[in-house]
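For this depiction, one protein chain was excluded, whereas all remaining protein chains were kept in their positions.
Entry: subunit A
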């Protein structure tokens, strides 16, 4: 078994564990927990191994069922995929540990198996090299997320769940329309094949293709919660169980990942569709950033504060990605890793607060000090400092890199800097009201947490994510060097394309009916075959 065979493992392992947990251990929470944590640890080890392999090699391909690329589905491992796999697995481990520690996993059914299905969908979406397969993995991760979102039930959670599901179903429908449009023009759905065909398409025939590209952008913007498609996010994240909201921090990044992948590989800047992606993305990102950070200031509830911060951070990283330069993409990737960890940590910390405040919930109003007020406050402010982008944590470095990469674009600097100030004020107000004004309030502390089986574990999980931020700050040099190399790989899509497509037609031909004369048929079908159906 070589490293290339292991590419499929991050999909297969959770796909195997999830039904096992449902069918075999459904009544035994302890076994479920053991297998769930073990699965996440193995997943993290796998992801790290794949990342090591990806950083040494050019993009590697796994052909499912050994079908060649334009006909079959391939999984492709490159540095960006590997990065996302590591991030997902690390986040998954922290979330599972927190769910066990806080007792969230026993408040409803099938938490651990849904988590595994969720991992399967996310990992598949990051690995696949086929556009329709991306749709399928989106659905897998969405179905699992519907289950997780309404975990433990409750009126408001179910209602927010209905909104979330309907919004995403509409998004999926749009995804299908976009894929259908692109297929009808190119006759292919394999990303590498699409990249080749789109690149040689004459400009006069790209009208329908542009429509497809723009529709795809809308779909991914819905997932990434870019303005004007961000409406689903605050209600969903606030009403989801704490650990699930933390996991959802990676879900917006699935949309961001898809945007990066498609608009560097299939529809590159200055290619067949011109600067369409940049023209659409830049204003959307800037408005997302402003709305997100103003939302942080305006929220009346700690959960919404963090949810709006997520919108703002997606806006920040998209400002970088929308430059479509290597330097800015490297900076954006650093900020993406940082903001995923920071958002997840803040959601876990918010949940620690909610568990301890009883009837008050998360509303930003003073109450008597909760248990472990000091520690939770320290955690919250560490997360908030990172999220707002103040020194000394990685948010500051990330924003600095983005500013460095966009030097000279004065309005962009203004947006980033002014919104940072707004975020600082927002977080400071929320945190000081909840944690510090508490000491001025007379009265008993709210009741103890409901059923935290191991609060230490919950604190460890949240602290672990914060430790990740500290590590990202301390090792910012090597990390950003690695991420810049990742960005460089993204802007040489030829490596990706040739890894998938080189020799594919010959191998496919020689595999059929044992043809000897493969050499006679090496002639590939014309790259642009708009009338594939005739």
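Heads up, the rule we're going with is that a contact is a pair of C-beta atoms (placed from the backbone, for glycine too) under 8 Å apart; a residue touches a chain by one contact, two chains touch by 3 or more; residues count from 1.
What we mean here is this: contacts and distances are computed from a predicted model.
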Looking only at "Na+/H+ antiporter subunit C", "Stage 0 sporulation protein A homolog", "Acyl-CoA dehydrogenase family protein" or "Integral membrane protein", the name UniProt gives the absent chain is "Na+/H+ antiporter subunit C"
Where A:31, A:57 or A:163 are the choices, the one touching the absent chain is A:163
By the document's definition of touch, the residue of A:154, A:366 or A:464 touching the omitted chain is A:154
Only one of A:25, A:94 or A:235 touches the unshown chain, namely A:235
Only one of A:132, A:413 or A:482 touches the unshown chain, namely A:132
Per the touch rule stated above, subunit A touches the missing chain via residues 132, 136, 139, 143, 146, 150, 153-156, 158-163, 165-166, 169-170, 172-173, 176-177, 179-181, 183-184, 187, 189, 235, 238-239, 300-301, 303, 354, 359, 361-363, 531-534
